[in-house]
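This is the structure I want to talk about, given as structure tokens.
A protein chain is absent from this complex, but the other protein chains hold their places.
As written, the chain order gives the labels A, B, C, D, E, F and G, with residue 1 at the start of each chain.
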Amino acid sequence: MELSAILFYVFTLLTLGSAAYMVFSKNIVNAAFALIFSLSGVAALYVLLYADFIAATQILVYVGGILILILFGIMLTTLDFTENLKTVTVNMLPASLLSGAVAVLLLYVFLSAEWTTIVPADRDGTMYDLGMMLMNEYLLPFQIAGVLLLVAIIGALLMSTRHKNEP
Amino acid sequence: MLEFLENIIPSSTIALVVFALFPLVLILVYALFAIWAERKIAGFIQDRLGPMRTGGFHGWAQTIADMLKLIQKEDIIPKDASSFLFKLAPFMIFTASYAAFAVIPFSSGYIGSNINIGAFYLLAITSFLTISIIMASWASNNKWSLVGGMRTAAQMVSYEVPTIVTVLSVLIVASSMNLMTITEMQTGNDIMGFLPNWFIFQNPFLIVAFALFFISMLAESHRVPFDLPESESELVAGYQTEYSGMRWGMFMLAEYADMLLLSLLGATLFFGGWNSPFGTFMSGPVWGFGWFMLKGMLLVFVMMWIRWTLPRYRVDQLMHICWSILIPLSFVNFVLVALWEMIF
Amino acid sequence: MESTFLQWLAEPGLTHYLMVSAILFSLGLLAVISRKNVIMVLMGVELILNSANLNFIAFSRFTELALDGQMIALFVIIIAAAEAAVALAIVLNIYNRFKTINLNDISLMKG
Amino acid sequence: MQTQIKEGFQTFKSIFIGMGITLRHFFQPSVTIQYPEVRDVLPAGARSKLFVNIDDCIGCNLCARACPVNCIDIETVKATADIDLGKTSTGNPKRLWVTQFDIDMSKCMYCDLCVHPCPTNCIYMVQEYEYSEFDRKNLIFKFSDLTPDKVIEVKEKLVKETEEKNREKELAQQKKDQEKEKDAGKTGE
Amino acid sequence: MGLLDKKYHDSNIIIVSLESALNWARKSSLWYEQFGLACCAIEMMATAASHYDFDRFGIIPRSSPRQADVMIVAGTVTMKMASRIERLYEQMSEPRYVISMGSCSNSGGPYWEHGYHVLKGVDKVIPVDVYVPGCPPRPEALLEGFLTLQKKIENESIIESKPSDKITEEADRHETT
Amino acid sequence: MLPEFGNVLLFFVIGALFVAIALFAAKLIRPHRPNAIKLSTYECGEIPIGTARVQFNNRFYIIGLMFLIFEVEILLLFPWAMVFKELGWVAFGAMFVFVFLIFIGFAYELGKGQLKWDKPVPAVPRYVEGIGVVDGEHPDMGLSAMMPEPEMDVTK
Amino acid sequence: MKQPEEIAAYLKDKIVKGVLEFVPAEIGQPWITLAPDSIKNIAKFLRDDSELRFNTLMCLSGVHYPAEQELGVTYHLHSTTFGHTVALKVRVPIDNPRVQSVESVWKTADWHEREAWDMLGIIFDGHPNMTRILCPDDWEGHPLRKDYVQQETYQGITTRF
Partner (left out) sequence: MTHQISANVQETREMTINMGPQHPSTHGVLRLEVVLNGEVVSRVHPHIGYLHRCFEKHAEAMDDYSKVIPYTDRIDYVSAMNQEHGYVIAVEKLLQLEVPERVEYVRVILAELQRIASHLLGIGTFGLDLGAFTPFLYCFIEREKILTIFEKISGARLLYNYICVGGLMRDVPDSFKPETADFVKTFRPKIKELNDLLSYNKIFIDRTANIGILPAEVALNYAASGPMLRGSGVSWDLRKNDPYSIYDRFEFDIPVGSGEVGTVGDCWDRYMVRVREMEQSLVIIEQALEQMPDEGNVMEAVPKRIRMKEGEVYVRTETPRGELGYYIISDKSPSPFRVKVRAPSFVNLSILPAISRGALLSDLVAIVGSIDIVLGEVDR
């Protein structure tokens, strides 16, 4: 087996394992920390797929940003960590059945479909090409993303502002 | 360097490992030296001497003794702590700061991993530091830790913005994210006939960028006047309060490694990395390493000098400096750098 | 038969990644539908988004979608960030209003 | 905006002034004393440790009474008549055996109050300050130079002497009584 | 778990030389817990200051007991403080040492007789390694106390047990009852 | 490209291994004598009151939120920086518009005063003639609550 | 600037009840004795009166008089406006040691009164937080009373040498 194949399985294990831990964990903070590893694993898979920029972006945005935000959110909204840390999971059984079914369905589709694949070529970095694309075909989405983020800022701030003047 | 190692070492795997071990040795030696130097510098600034007795001449073995002692210290995991996260945090923090060294071009002959997105990768990987500090502080279940950890997180997160923007300012001049390429671009002494081709001399706005970078670097590596995470007089020892023994040693090591990392990044981006200031005179891989380290150490020295001079900021002032001053300034400066590049 | 399977295992291709993504997706789905804590639901959504991204990138490597896949993934990440920000702001708002972020309790309260 | 710029300027200025000062100190010689190798000379009268020149002590207990802490423990035994304890160097006659002269330096507060009242100037502070111990009991300094045997001996002697004296007194008393009786008898006769 | 727990009962050359190295490290890097109680603390600060300079011996303050090696009980320990001192001592990570600085912590000092609220000697609650006499001890005396402690550490053996085991058990009992 | 990333992975592994080895070496040597007090949480020598894991102020959250969005915006500029010199003014213009958008958000932010950290609201106590000291205004304290009822006059 | 005698006369002149007598001293300072249940009002008057303006309570000390079986409180006041000082005294029997609190008049009395309670067992009526201040809360007895007997152990530690 090639090294990259082994690594693929290692990272798959990391991703899925921590994702599973996250889903089944009772403690929400632990779940958030587990999510870090899951997302890092995904980033590693991106690298294996020759998407280095996306991989680094994944780490930067998810680990450095979203997860910190989620952790802050947890610490902000959980009243009593000793009890509410354990999040209620009532309809666990039907839910697992349902998502299991979805998984089986998806797997079936993916396995049975005939994908027209090309022989992957080794690429040496995607930065330059990405930049070029961003400035040409994706110029509009680029600007739209800017507007979107602006809206996101304003929206998020509007919403998280307290109604009253708090200290 | 890898080829060289492969030549002298029969197994290429071992050669690779030795190759990757080099920064570790460097960090360890540097940490031993820097902690000693920090105490010495503090001593001299304060009209005292600092370590004098351990090991003989000017207490050179002081940090070795400290490390050896830390190994012997009992390792306490408080019973209210989340033991797994508590143990994981030191791993993460050191691993992340070590992995960041992979893309630093130590000399023209040595770079751990010559990836194309070097600078970007480095910025991304440092976000693990923030997470591990939150993890450590949360896991400790100690009030001082938690207050310190939250402060750290807010501080590191905030100052990451100006850091990224100033790094980006350099990247638009270089049009590359490969730190090796960036360094190579700075070879030569062409500016005004004698100045080296370092980026800081290439674009006047990069001087401002460097100032901003340096300030945010102080904050990112928790140095005075931004050393709130560990501010002894307020938070006992901040997020490290509950850590003892070698685990704490890992935090300390990571902290010093972080300081070195950012200094070296600064040296690479602004001061020509391993390039000699005298053109081809005294250049070459070995000399280059020396120059590079010298530049990094100078920055480290300035950081220490500042530490022993200034009081520290308060947390709201810290945030104010970042959000109302550094970030707008760095953006404006970024646009100006780009403009300068367009015009000249 | 056995050797082909082993070989299949040894050469991770498009299908492998798709399978990983499928499992990731269902795990995310499970989190979304089984958890009552809004933030937990959000984390599930992140997983789902990641599984989609994994697909895009896998396609970009193994089919002629090429870099467009990565580009889309990039935008997905951006949108994920915006989504997380806004969603958490909403969570905060909900919390400020109802003092809980438990979905059941919220639907009981209704304003 | 202008005030902000001014403030920023001031910040940097004050920081640079401060850094200039510290840099100046960086190159100044240090003030540190290399303690175990080099020692400061203590000034005359430094209070570091009590010492009793037991040869001169007359056992008057004045020092113990002057001590606010009561950390001096003196026990004296009167010398018997057959022994002349001599004189102190200041010329005071010694009349008491100092069988016990303990100073508990772990209680002492080094206030010098015991030094002044001493009539023979035999208790005083010496300049030795390094006597840390592993055991607290070692911080009780015993100055009496009498061996335990000697102490017992002098005590016994004193007891004997007192007994003798008492007996003599008794005898004398008896004699007196007898005489009285005699006298009474005489008068009675 | 480790060597310092006396789990390895052979004293071969390696252990012995390791032992001397470890002892050297312990004695050369005594980080003290930063807290002062009374007047003696001022002298302790003076010792740390430029004139006497603790750092020459590798002695630096740590404010968290978890990272400290030696506790300088500098000053009067009162009844109210006694249990806190004990807790702080217990929260230090082993190997740990205690220097009792000044008459007050040695034995109650000037307050031993009438001080109803003063603990008569810190050794009533925690084991003391070195007693430094003085009220307050001169900075040199404190340094000498450290040198004495270093001597003690030098002669320590990994195989032998430390006296602090006793108090540890005691503390255990304390908490459970 | 992959081999280079392999090196990165190697760095990760070596970093983790180093920590593991160091901790393992320490484990061989160090003592392990836990007891109840030692394992209790440190709080300046006191027994901790309440739990440390309490809620945090939403400033942290807003900081995190702002950071996230800024980061994402800057992120898009990275690919741009690579090609900027080649594309010239067009790219510059695109960037300028983009940064301008960021700035609008930022200005909104500053204008709302959202980025002000917990600005200390020092409660300055006051002395009221004839009544005494009144604690300063504080969000959770009304001034009237502090005012005592007027006393009976004792003078003739 | 008024002398203590003048102040005493002025007080007697102005106040309805509670001012008992002016005691001139042989050595040291004279003082005015007051009744324990009117001290607060008098204090307020002393503070606010435009001719006295005793804006500062310098010291509040409790005293135990074993001979009379009494506890006493001494107040030392001074005025930064006029620069005059005065000492007031209050005596209460030891079995019912209740004095009005002046905490609401001079905030500084807060801790002083707590200390007097801790050390001597004087109860100040109207004090918002009458708890021990120097000794631990579970301490026994009031140490500065002349007949105080030191407790033998505290939390299992012997208090004696």
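By our rule, a residue touches a chain if its C-beta (ideal position, glycine included) is under 8 Å from a C-beta of that chain, and two chains touch if they have at least 3 such contacts.
Computed from a prediction, not measured in an experiment: that's the story for all the values here.
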- Could you tell me which of B:F120, B:F271 or B:W308 touches the chain that is not displayed? B:W308
- Message: Touch as defined at the start, partner being the missing chain; which of G:L20, G:A35 or G:V63 qualifies?
- Response: G:V63
- Touching the hidden chain, out of F:L17, F:L87 or F:V133, is F:V133
- Task: Could you list which residues of chain D touch the chain missing from the display?
- Result: 7, 10-11, 13-15, 17-18, 21-22, 25, 31, 42-47, 66, 68, 109-113, 116, 125
- Residue-wise, where is chain B in contact with the chain that is not depicted? 42, 45-48, 143-144, 147, 151, 224-225, 227-228, 231-234, 236, 308-317
- Determine and list the chain F residues touching the chain excluded from the picture. 43-46, 48-50, 52, 54-57, 59, 118, 120-127, 132-133, 135-136, 138, 140
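Convention: only the chains that are shown with their structure count from here on.
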- In terms of CA centres, which chain lies closest to the overall middle? F
- Task: Pick out whichever of the two, A-B or F-G, is joined by more C-beta pairs in contact.
- Result: A-B
- Query: What is the distance, in whole Å, between the centres of chain A and chain D, each centre taken as the mean of its C-alpha atoms?
  - Reply: 78
- Separation of chain B from chain E, taking each centre as the mean of its C-alpha atoms, in whole Å: 35
- Message: With centres defined as the mean C-alpha position, give me the chain D-chain E separation in Å.
- Response: 29
- Check: chain D positions touching at least 2 other chains come out as 30-32, 34
- Query: In chain A, what residues contact two or more other chains?
  - Reply: 4, 48, 50, 52-53, 57, 60-61, 64-66, 68-69, 72-73, 75-79, 124-125, 127, 130, 134, 145, 149, 152-153, 156-157, 160, 162
- For chain C, which residues count as touching chain F in their complex? 74, 77-78, 81-82, 84-85, 88-89, 92
- Name, in rising order, each residue of chain F that touches chain G in their complex. 129-130, 132-133, 148, 151-152, 154-156
- chain B touches which residues of chain F in the complex? 1, 4-8, 10-12, 14-16, 18-20, 22-23, 25-27, 29-34, 36, 38-44, 48, 51-53, 56, 59-60, 63-64, 66-67, 70-71, 74, 77-78, 81-85, 88-89, 92, 95-96, 99, 102-103, 106, 109-110, 115-120
